[in-house]
Structure formats: C-alpha cells, structure tokens
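And then chain A:
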Amino acid sequence: MMAAPLLKTSGLNAWYGESHVLHGIDIEIAEGELITLLGRNGAGRTTTLRAIMGMVSRRTGSVTIRGREFIDIADHRIAPLGGIGYCPEERGIFASLNVEENLMLPPSVGKDGMSLDEIYRMFPNLKEVRKRMGTRLSGGEQQMLAIARILRTGAKLLLLDEITEGLAPVIVKALGEAIMRLKAQGYTIVLVEQNFRFAAPLADRHYVIEHGRVIDRIEGGDVAASMDRLNHYLSV
Partner candidate 1 sequence: MLKLLLAQGMLGLNNGVFYAMMSLGLAVIFGLLNVVNFAHGALYMLGAFVALILYTYVGLWFGLSGFHIGFWPALILTPIIVGGFGMLIERFLLRWLYKFDPIYSLLLTFGVTLVLQGLFVNIFSASGTPYPGMPDALKGVVNLGFMMFPKFRLFAIVFSLIVCLIVWYVIERTKVGALLRAGTENPELVKAFGVNVPLMVTLTFGFGTGLAGLAGVLAAPIYSVSPLMGADLIIIIFAVVVIGGMGSIMGAVVSGIALGLIEGVTKVFYAPAANTVIFFLMVIVLLVRPSGLFGREG
Partner candidate 2 sequence: DGVSNDVVKIGVLGDMSGVYSTGFSGDGAVAAVKMAVEDFGGTVLGKKIEVISADHQNKADVASATARQWIDQDHVDMITDLTNSAVGLAVQQLASEKKVITMNTGSASADLTGKACTKYGIHYGYDTNALSTGTASAVMKNGGDSWYFITADYAFGHALQKATTAVVEKMGGKVLGSSDVPLASTDFSSYLLQAQSSGAKVVGLANAGQDTVNSIKQAHEFGLTSAGQQLAGMLVTIADVKALGTDVAKGLNFTVGWYWNQDDASRAWKEKYMKYSNGAAPTFIHAADYSLTMAYLKAVKAAGTDDPDAVRAELGKAKIDDFFAKGGQIRADGLLEHDMYLVQVQDATKDPWDVVKVVQTIPGKDAYASLKDGGCPLVK
C-alpha cells in the first residue's frame, strides 16, 4: 500500500479540438516516488502530461494534487498552485533567449528552488554555454537546460516527457544519473519514456497506456517477472 497520493488522476479525458485522445486515465503517485508512463507511439502519454498541465483543448474527470481538485483551474495557474515543473517532449527551449535567460524565465512555483550555482554544479556544461542562444545548443544541452529550468522554480513535482529522445547514449547515461539524484533528494517524478532500458531501473511503478487508457500497471519490483507482458505491449 502506498501513502496518500501527491498527484492522482481519475477518469481523465482529454480532447484536441474534435479528437478525443484520452479516455479515462487513472494514475497516482506518492511523494518521492518516480513512475513512468509507457506505451507505443501515439498512445497518449504526452497527452496525459499535457492534460495535467491544462494544455489540451478540453479535459474532464479529476486531477487532484495534494488533495486539491485541479480540473477547473485556469491553465496558467496550475503550475504555481500545484508546484509543478513540466518538461515538454520537444524541450521548448526559447530560440530568442540565451541559456541564462531561458533558465531564469519560469517564475517560481515553490520554496527553495535550486540556485544558479547549484544548477551549474549539477550541469557543468550549461555554465560553459550560458550566453549562447537557446537553440544553438546541442540536443543534449537543450535537454539539460529544459530540466534545469524547472528545477530552478522550486517545483517538487516534475513531469518529464521523453527526455532521452534523440540523445547520444553518453548523454542518456548522464541524465539517468541526474534523475537518480533528484529522486534521492525527494522530488516526485512522472517520466514518459520510450526507452524502457533507461526507465526500468529508476521507476517505482510503470503504467502502460494504450489508446488513451491505462491498460496495465506494473510495480517496479515486478518488472523482471512481467517482461513478457511488457514486450507484448510495446512490441519491442
């Protein structure tokens, strides 16, 4: 049994315009946990995160954070009220801002976010390039920047979407280490990943999503036993 969930969705439905993408997503995560959302392309994992952030045309059902209902909260108030940091799939580095401006951009959403110093200690590469325009960075640097950016805000609940996509193995490895460290520091993390090998050792629990529904839920400890099932879902 787990502690009272920090974030819980139940019956979450979401639409992009006319198209109904999520058909009732139920997930929960307790403070300090790390869960992953797995699934094939187009299953609706990204949309789940976006729906939590209010970044869809319409959403229904329930999203509670620390016990508070968020489904009717205006989209720009979700991050501050929920203390959430969202790292989008496409990284969302701003081309017209340099690295440091990118870092400083998101307003604080919680107490004791990391200072610039701490961030540069965690990602020394960023310090080297801090005056370079955002999109001139290499893919890996952009990815680091996207994560660092939300750590600064004091968000303790992180929604991370495909942070390893298109990255060289060397950087994937480094990111894995960074995530481990964050988890150790008590951050609560929702991870969307294609790269199961990356996600498996990190997660407390996996949710498998297909066609906008959670079709399975696998506890971290059971992964080895459930490998066949997983392979089938993901057809790896």
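In this text, contacts are C-beta pairs under 8 Å (C-beta built on N, C-alpha and C of every residue); 3 or more make two chains touch, one makes a residue touch a chain; residues count from 1.
The candidate set was assembled so that all candidates are chains of the complex that A comes from, given by their letters.
The structure displayed is predicted, hence computed values, not measured ones.
Applying the touch definition to chain A and the options 1 or 2 in this complex singles out candidate 1. By the touch criterion given at the top, residues 53-55, 75-80, 86, 88, 92, 94-97, 101-102, 104-107, 109, 153 of chain A touch candidate 1 in their complex.
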